[in-house]
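Attaching a single structure in structure tokens format; questions to follow.
A single protein chain has been omitted; all remaining protein chains appear in their positions.
Moving on to subunit A:
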Amino acid sequence: MADLIELVEVSASYGRIEALSGVSLKVSEGKVVALLGANGAGKSTTLNVISGIVPATKGDIRFRGKSIRRLGSDKIVGAGISQVPEGREVFRDMSVHENLLIGAQLRNDRAGIERDIEIMAGHFPVLSKRFKQMAGTMSGGEQQMLLIARALMARPKLLMLDEPSLGLSPLLVQQIFDIIVKLHREEKLTLLIVEQNAAVALAVSDYAYILENGEIAVEGRSADLAHDDSVRNAYLGT
């Protein structure tokens, strides 16, 4: 199937510190790809380079065959790439409802936006009961769900999730991944999932990359990696 997004030899740095050096990866349309690696490996940087928040110093990023490397972050969202950032970055002093509305900031189809809010309420029943509540007063798990719903409000083709399981109880992690998988199946959403929780991520993905110090160290089909003892010992800590 066609590649939805492709990174070709992408490098990025913060000042003098090179965070990514020559990272190449691709996500085919309709697939789920996991990006794994230890803390500080460059996973978030990879997503932020795709989102246009951190500039790529070298290489190219192609979305549906066209380079998006020099596009602004707003244009990238407009093109169909949304990110669920790590760290519970909801708009704290806005209501849940307004957080959803602002997810659709680039859309102008009022009726469609209203309908999608209903759909989100269906996917995330906890949110539907709290539309008027300020987002900052919700629990970690609820904020994580709101972030996913907010990203979906932009109607992305590619959804990137940055450590959706971080800091959540196993039960909540299970709930969130169930929803993610359901979205993937029902809406044909292509997913790029960043995780430190490799077991969960490998279980739901088709293909996986393991980042080490800003470089892709291992890649392969998720099912293979999950059963490869050397990979498990070296990278997955199991």
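Definition applied: a contact is a pair of C-beta atoms (placed from the backbone, for glycine too) under 8 Å apart; a residue touches a chain by one contact, two chains touch by 3 or more; residues count from 1.
The rule is short, and it goes like this: contacts and distances are computed from a predicted model.
Student: Any idea which of "L-lactate dehydrogenase complex protein LldF", "Oxidoreductase", "Branched-chain amino acid ABC transporter permease" or "Tetrachloroethene dehalogenase" UniProt assigns to the chain that's been left out?
Tutor: Record says "Branched-chain amino acid ABC transporter permease".
Student: Write down which of A:A154, A:I193 or A:V231 is the residue touching the left-out chain.
Tutor: Touching the chain that is not displayed is residue A:A154.
Student: Check each of A:D60, A:E98, A:E187 or A:E215 against the chain that is not shown and name the one that touches it.
Tutor: Of the listed residues, the one touching the omitted chain is A:E98.
Student: Considering the whole complex, which of A:S82, A:S165, A:S205 or A:S222 touches the chain not shown?
Tutor: Of these options, the touching residue for the absent chain is A:S82.
Student: Pick out which of A:S24, A:T57, A:S73 or A:N213 touches the chain that's been left out of the picture.
Tutor: Only one of A:S24, A:T57, A:S73 or A:N213 touches the chain omitted from view, namely A:S73.
Student: Could you tell me which of A:V8, A:A38 or A:I53 touches the chain that is not displayed?
Tutor: Only one of A:V8, A:A38 or A:I53 touches the chain omitted from view, namely A:I53.
Student: Could I get the residues of subunit A that touch the absent chain, sorted low to high?
Tutor: On the side of subunit A, residues 51-53, 72-74, 77-78, 82-83, 85, 88-94, 98, 101-103, 105-106, 140, 150-151, 154, 167 touch the unshown chain.
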